[in-house]
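One structure follows; several queries about it will come next.
Apart from one protein chain that is not included, each protein chain of the complex appears where it belongs.
And now, chain A:
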Amino acid sequence: MTATESPPTSQYRPTPAKRVLAFFRNTWRGLTAMRTALILLFLLALAALPGALLPQRALNPPKTDQYIADHGWWGTLLDRLQFFTVYSSVWFSAIYLLLMVSLVGCLLPRSFDYIRSMRAKPVLTPRNLSRMPHFREATTERGADDVLTAARARLRGWRTVERDEGDGVRSLSAERGYLRETGNLVFHFAMLGLIIAFALGKMFTYDGQVIVQATGGQDAVFCNSGIYAYDSFNPGLRVDGTDLEPFCVKINDFTAQYTESGEPTHYSSNIQYQSGADLTSGTWKPYLLEVNAPLRTAGDRVYLLGHGYTPIFTVTYPGGDKRTQATQWRPENQVTYLSDGATKFDPPGVTDAAERRTKQLAITGLFAPTSFLHGGVLTSTAPGLNNPMVAIDVMRGDLGLDSGKGQSIFEIDQSMVDDGRLKRVARQNLEVGQSLTLDDGTKVSFDGVQQWVSLQVSHDPTQGYVLVFAIAMLAGLGASLLVKRRRVWLRVRPADGDGNGTVVQVGGLARTDQAGYGEEFTRIADELLSGGKRK
């Protein structure tokens, strides 16, 4: 038999199944290694970065589109690569899924170790205690029993075990700081739970925005009855808007307080709401809605996001018919609340569509809550309602409402103006109570101002769980970083010779944070050696 020929592995030829198995086993091992976790953490941080640097579609769609348009092929490429929807992109999801797998793979074996170590006794006292990083020795008059009893009293709260090593030598092993590993596991498991709850939340969440008049009247009621009730609505992946939890709110007023220089200091709105049984009984409950105090009802939250003004116009037609409209205008300046908008009127009593399309009216222009005229140009100097004024164009003709194209309630259809189908028939500044008269005798008067609020309704069924997991994470983290693992051993043996003295040795080892242990060990050792509190 020649020793060198066949390698010993020749009898073992892996079958494909085994190779596949080995592949998976190796992948799994690789994935759950600490180094992989570390690299994945980095990748996660790196992958999150574009979300902070580039505009994100979910947060700001117009800005995102602008950015793409401004950057040509580069913008388009980034868009294809999902750089504007980072947090729902394939690559971001892949990284955190891998991290989750890694985490689970890491946690399972550690949990088993943990259970085992929780039941295990503190390790044997090393034969040669003087080799430990911390060591003290002394001879005392006291007997071994005395020393050990005192030591056990001193080490209350530590896990201890006493062992008889024969020949009158006895030792005590003590360990402390098990909470550290508990905390670490709690932390990682809670993080896992948090990620899952967060992902589930993304499925079932929705939010919607709506503008409601703050008058306490019919136009001040909003009911969460379906997507159509909202001005905009963002459903989660599994929400189709068909079975929203029903509730209604009625906005009775809106109050803003300002500093002398016109900066807002406080927003609040008295509202009423009904949900559950109140909906059938017609009961309204009062609530004071404020910026940091959303209404929580029916599993939803209602937020006060912003406010604005609604100029009220009345058109008196030559025949004596009157129409009053209160359409919200939008603040174009967030500091002074100079607002613009378009209040649109259909002529009354006109049944012929073609004729109606020559007589529609729109009042557009600017509204200033605290007006200031500078060479006839209207501006606003403060957001509060002090001396409101409008600078309006009255447009007559075809508003384009029949074209089937949706149009903004804040604007007129400019293409109608460009086509000459909508013409300006008056331009004037009006204070409250003032009016103007058009060439056909129609009178347009500015009657007053009311306020509107913009509300957001949010729904997220898992956010409570996310909070619980987050608090567990924090507690686990605290324990895991701040609890210290320490070991102390004590060995007693009768002193040489015949006297009844005892030699006491104390050894110590810090399993974490070595450097911080010295002082503490000195104190413990002193007490153990002297058998009582240090005087």
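The rule is short, and it goes like this: a residue touches a chain if its C-beta (ideal position, glycine included) is under 8 Å from a C-beta of that chain, and two chains touch if they have at least 3 such contacts; residues count from 1.
Rule of thumb we're sticking to: contacts and distances are computed from a predicted model.
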By UniProt, of "Tryptophan synthase alpha chain", "Bifunctional dimerization transpeptidase", "Multisubunit sodium/proton antiporter MrpD subunit" or "C-type cytochrome biogenesis protein CcsB", the chain left out is "C-type cytochrome biogenesis protein CcsB"
Of the candidates A:31, A:477 or A:503, the residue in contact with the absent chain is A:477
Touch assignment to the omitted chain, from A:22, A:59 or A:77, lands on A:59
Given A:237, A:293 or A:373, the correct residue touching the omitted chain is A:293
Suppose we count only contacts with the excluded chain; which residues of chain A make the list?
34-35, 37-38, 41-42, 44-45, 48-49, 51-53, 56, 58-59, 86-87, 198, 207, 259-260, 263-267, 290-294, 301, 303, 305, 456, 458, 460, 463, 466-467, 470-471, 473-474, 477-478, 481-482, 515-522
